[in-house]
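With one protein chain removed, the remaining protein chains of the complex are shown where they sit.
This part shows chain A:
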């Protein structure tokens, strides 16, 4: 078992060094001069050792559970799909109604904050722009409150041995990001990892809104999402 661990970490290291050397070609990066104090170095070493030990013990427990190269490979997708953290982990709030509508009530679309210095521009706007922005915000606020938010139709198609979900056609709010669909599938299929492809071609950026994807790639008014338990299109 220890051999497995060693070889894994060896691979990691070699991978990194090739990458680092290729990055040197990348552009003229000037390495900064960081002076290193002895004391800092020693503190750091102890941190390193402690962390490495923890890492190994975690790996050992993983090896005990299942054979795991595959697991390792799939972790990324799992993390991709629930990257929204707590917001979407409260999966209880993603439900399908009988009419096949994915209800996302209570799930707030995550919005990126505005950096402080940038937001100061808002205070220096000409009057006309200010008025226009107020109007946009008011209209958006009203649209959010209205019960019939715009929903789009999505159609799920299993790829490979993964089960078909019912209903296979659902409706989802257009403003939600694609990551919500990943979370929905994980919950519905009770699995750990899922890979989704639009029109059997590409995996979209999970941050993109379902509405934007729908308007660009819909086929007969539905966004066709193929899903699979492993990588289907690399």
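Everything below uses one rule, namely that a residue touches a chain if its C-beta (ideal position, glycine included) is under 8 Å from a C-beta of that chain, and two chains touch if they have at least 3 such contacts; residues count from 1.
Operating definition for what follows: contacts and distances are computed from a predicted model.
A chain of the complex is left out here; the name its UniProt entry carries, from "Ribosomal RNA-processing protein 43", "Phospholipid/glycerol acyltransferase domain-containing protein", "G-patch domain-containing protein" or "Autophagy protein 5", is "Autophagy protein 5". Remark: the residues of chain A touching the chain excluded from display are 15-16, 19-20, 22-23, 25-32, 34-36, 40-41, 43-44, 47-48, 51-52, 54-55, 58, 75-76, 79-80, 83-87, 110-119, 121-122, 124-129, 132-133, 135-137, 139, 198-199, 201-208, 212, 215-217, 234.
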